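What you see is part of a larger complex, with each chain still in position.
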Amino acid sequence: MSGYGRVGVAVRNVPRADAKAVERLSRHGVATIHEAQGRTGLLKPYMRPIWPGAALCGTAVTVLAQPGDNWMLHVVAEMIRPGDVVVVAMTTDNEDGMFGDLLATSYRARGGRGLVIDAGVRDVRTLAEMKFPVWSRAVNARGTVKATLGAVNVPVVCAGMPVEPGDVVVADDDGVVVVPRDRAAEVAAAAEARETKEEGTRVRLAAGELGLDIYGMRDALARAGLKYVEH
Amino acid sequence: MSGYGRVGVAVRNVPRADAKAVERLSRHGVATIHEAQGRTGLLKPYMRPIWPGAALCGTAVTVLAQPGDNWMLHVVAEMIRPGDVVVVAMTTDNEDGMFGDLLATSYRARGGRGLVIDAGVRDVRTLAEMKFPVWSRAVNARGTVKATLGAVNVPVVCAGMPVEPGDVVVADDDGVVVVPRDRAAEVAAAAEARETKEEGTRVRLAAGELGLDIYGMRDALARAGLKYVEH
Amino acid sequence: MSGYGRVGVAVRNVPRADAKAVERLSRHGVATIHEAQGRTGLLKPYMRPIWPGAALCGTAVTVLAQPGDNWMLHVVAEMIRPGDVVVVAMTTDNEDGMFGDLLATSYRARGGRGLVIDAGVRDVRTLAEMKFPVWSRAVNARGTVKATLGAVNVPVVCAGMPVEPGDVVVADDDGVVVVPRDRAAEVAAAAEARETKEEGTRVRLAAGELGLDIYGMRDALARAGLKYVEH
């Protein structure tokens, strides 16, 4: 069974992606990694950083939370290992402020690198001053209760994308991308190759050469029937 | 009768919340005040500051405006007293640019501290340079006419929350919260108590202690049936 | 026929608005120009700059692109002349990341001043570092294919507003406004007159005078039936 949406369980000692591969992925932007793994893995673009310039790369510990209830965000704190990113999915759409500077203090003390949450957060000015990286669906001062169980470290769907505990999460101003745990090294290699290639292209474009020529698009455009006409 | 939505009237000399209580509330953030008054009073989270770091605390003078029409925003200027915040509600959803740097100049000259508007504003770069604090639903260059009466200093519903003239309005990067005029001192006291308590918690969390233990959640989690399992 | 939506054609050598008029328009903000041409020409307010303080004025070269496909954004590069702004409309709503730092490098090398796109863009941190001005509907790391023809330099509807190649596009923190090619000089003159008049008003408002008196609104308010009452 898929396990999506199962509540009432907290899983300990989930395996994480290889630390070396995570470090290699951390050198690339979200757009590059998304391309490098075949245009997959991207969370919906409504997930935005709460302060400009925030960037993040780490291994996922996952939370499934109930609407208006951040109880599981406390349970996950104990599971955080250095290098982890907390990824919070919801059982239903909700934008309440589930996370603030106190939880950020706690997560950081446990080695957590940041948060990706398909809900709201608050204390955003303090979080920016702490340089604690957060991607969220909303900023919202509304607080939550601690009354109903969700789950920790189960597979979740966060902002439209399945995430498993231990997957690599990379986030920057362009959004959030997830790399499956066992593909981390392969995707890192593809990202490196892509970046090298793009650097050469950038130089040629800066010199005024056209993508039409660099990528050899003119024949395909003609075959597709593009007609150039004078005004 | 409720009076919500009544047009054609401008009320003079509305009472304001106690100045001392307003000053005490100004020392706290929106999230704290929202919690301190029992998780009430928050405007919908689509209300966002137009420049980062904006913060505001003052007494409400209220406007009910028609869509595409900012006439009442001129009428309210005469009612502004030092320490007031103009709160604009709409008779229907509308995002036109009802307010710009000229009105901000006028409001500031009368002692106005800022604006909370459930519609659009424009001239946002100038407003940021003026450090004039504004929370709005949208940024929109579209101008408005002056043709149809609304009301000034009547009870309104702004971004989902009832606001009465004289209530305290507090706003920061987290959003906007309203404190009823006669609860200002009580809520200020509760906010102060909360802040003191949170400071102690922050120190313990920073030292690596868990919220699970500080807040004593483990028993309740067990009673609710949370199961810890190994991967 | 209107021509909106026609695909498969790229038009060369479209006439541009007069350079002197463009230069005069570049001294004014979007809100001023929108008012100066009779409250017309504004794109929908969901079009936002990707970095604060971005500002732009130039002549439009237009693109009609298919969803998830940025082929035509390469075709237009060859058409760009110094002073141009690329305006991208879509055949259907789509927020994929059609544009990034490589295309920006190319457009700038050809003399392009910036981009207005009714879709998504990526590499936004690099674009901000390059000071390349972009107004878009979304930020989105999701890349696109190059498989289906759109059109270049045909009339388009971008974010709700018809744009013709050669029209003047002005954009700032308040949004994006389009001035028809043959009205550029007339609108520039109206904007200058408006700005002069507003400067005088600003001084009077800053001194505490009311818009009610400066604009002579009191009689009209009385005729409309506004009643002043004491609390």
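Letters A, B and C name the chains as they come in the text, with residue numbers starting at 1 for each one.
Keep in mind that, in the parts below, a residue touches a chain if its C-beta (ideal position, glycine included) is under 8 Å from a C-beta of that chain, and two chains touch if they have at least 3 such contacts.
Just so it is clear, the model here is predicted, and its values are computed rather than measured.
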item: With 3 chains placed, the number the full structure-file assembly comprises; value: 6
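Just so it is clear, only the chains that are shown with their structure count from here on.
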item: Chain C against chain B, contact positions shared by both copies (same if over half, else different); value: different
item: Interface hub residues of chain C, defined as touching at least two other chains; value: none
item: Contact footprint of chain B on chain A as seen in their complex; value: 8-15, 71, 74-75, 77-78, 95, 97, 100-103, 105-106, 108-110, 120, 122-125, 138-143, 146, 148-149, 153, 165
item: Contact footprint of chain A on chain B as seen in their complex; value: 29-31, 34-35, 39, 42, 45, 48, 52-53, 172-175, 177, 198, 201-202, 205-208, 210-212, 215, 217, 220-221, 224-231
